[in-house]
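Only one protein chain is missing from this complex, and each of the others stays in its spot.
Take a look at subunit A:
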């Protein structure tokens, strides 16, 4: 299927839904992290200035802080923040191993040290080229460490399906076709009316009517398929 997902098989015979995140999202996360590091750095500079050390001691401490912010910040956050630096957390992406499991020290250190190579010649130019050449948007560090940056699963509320009167299908449908009907009925609330009716018209061979009537009929079938809906209405036909 061409849906941008990676379908990873597990020993239990199911597939894990992971969606690799592309360069724009990751650039945004990096930018946010950059701002956080800058703010953190400024705050540390403020703290270092407080006790009134001499100038050279202050500069030495600042260089140490700069070192930690450059190299340790992404490593520590990714290892202890389940694959997310603060920027990635806000953007909603996450680093995982290429088998979908959380990363450990090895992966976290490798992929972040290789930033030095990905950053070349400037602003992650090489990393971008590597991402575009790779089917899973991996930069050099990701290839080396065997990691992926994927979208974090979002907490979705289960959508309430529009209720209808349960109705039997006029002829049997294949599971994929039943799935398509359910998918459409679930999403119909989010579509503009014109589009909704246009799609409902496509089901005319099944519903034998068009527009609002067809949509209503599809909702009835969906209710029949899932077992959802009003128990029985006196005027409903079996």
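Convention: a contact is a pair of C-beta atoms (placed from the backbone, for glycine too) under 8 Å apart; a residue touches a chain by one contact, two chains touch by 3 or more; residues count from 1.
Rule of thumb we're sticking to: contacts and distances are computed from a predicted model.
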item	value
Among "Stage II sporulation protein M", "Protoheme IX farnesyltransferase", "Carbohydrate ABC transporter permease" or "Cytochrome bc1 complex cytochrome b subunit", UniProt-listed name of the chain not shown	"Stage II sporulation protein M"
Touching residue (missing chain; options A:76, A:117, A:169 or A:191)	A:117
Residue touching the undisplayed chain, where the options are A:23, A:41, A:81 or A:100	A:100
Residue, one of A:31, A:47 or A:64, that touches the chain absent here	A:64
Subunit A residues touching the omitted chain (full complex)	10, 12-14, 16-18, 53-57, 59-64, 66-67, 70-71, 100-102, 104, 106, 109-110, 113-117, 140, 143-146, 153, 156, 158-159, 161, 174-179, 182-183, 186, 222, 225-228
